[in-house]
Each structure stands twice: as structure tokens, then as C-alpha cells.
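What you see is the complex with one protein chain gone and the rest in place.
Let's turn to chain A:
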Amino acid sequence: MSQPQIPVPEPDEASRPFFDGAAEGRLMLMRCADCRTWRLPSRQHCDACLSDRFTWEAASGRGTVRTFGIMHQRYHPAFQVPYNVTIVELEEGPRLPTNLVDVANDEIRVGMPVEVVFERYDDVTLPRFRPAGRL
């Protein structure tokens, strides 16, 4: 019997460059072509100026732990509890829901510097983060 798969997203038109970038090891974010505000999640209109013009740019992949929780409730069979649910605040400003890897739950701290790593699930690659500066 195979392990249940986590619910991975299916790229849509507004997010395809994000997922294509992840597959190539880059954290690609949508950015307003007019006022330069990052759009995360990607969407047609900028929430700062309502422009519908955009570019895709590579983010640094560096950030800090904005906040996190340790999940004990079994909502989905693919997640082995307890696991961390983390919001990473990217160096560029926007925030991403993710999981930290290569760190014990009781070592996670708000403000901890982290860097992106990429994990492949069948046809989709997702950004995860690990404590910064580890080899």
C-alpha cells in the first residue's frame, strides 16, 4: 500500500511561473510592473495600485520565521503529527505558508533566519525552508 500523498496544488495560469520556477530551483514571485509591490499569492491585480501589469522575478530565497505552530490534530492522513506549520517572511516582504525541514519542532523560534529548499512531489515542486547557513 502506498503512502497517502499530501494535497499538492495544481498550477493554474496565474501561478504557473511560480511552480515552474520551483521545479528549476528558483523562488519566482509575481511583482507589479507599475508600483513594484510583490504579489503573493499571484493574482491579476496589484493590491497596492490595482494595476494588472506584472513581471515575474526571482526572490532571494532568504527569510525569517514570522510565526509557526506545531500541529497535533490529524486533519489529513499524509501528514505525520506533530509537524510544524510555518509562515516565512521573505527578505522581500511577502509571506509564504510552508514547513521547515531539517529542524526539530522544539528548536523552531520566531525570527529564526531560514533559506529555501525545494521538494518534489510527482509533478509539482514546492518551496520548503531550513535554518539558514547549514550545509
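Please note the rule applied: a residue touches a chain if its C-beta (ideal position, glycine included) is under 8 Å from a C-beta of that chain, and two chains touch if they have at least 3 such contacts; residues count from 1.
By definition in this document, contacts and distances are computed from a predicted model.
S.K.: Given the options "ATP-binding cassette domain-containing protein", "Thiolase family protein", "Molybdopterin-dependent oxidoreductase" or "ABC transporter permease", which would UniProt use as the protein name of the unshown chain?
M.R.: "Thiolase family protein"
S.K.: Of the residues A:85, A:117 or A:132, which one touches the chain left out of the display?
M.R.: Checking each option in A:85, A:117 or A:132, the one touching the absent chain turns out to be A:85.
S.K.: Against the chain that's been left off, what residues of chain A make contact? List them.
M.R.: 6-12, 14-15, 18, 37-38, 40-42, 47, 66-73, 75-76, 79, 82-83, 85-87, 92-99, 109-111, 126
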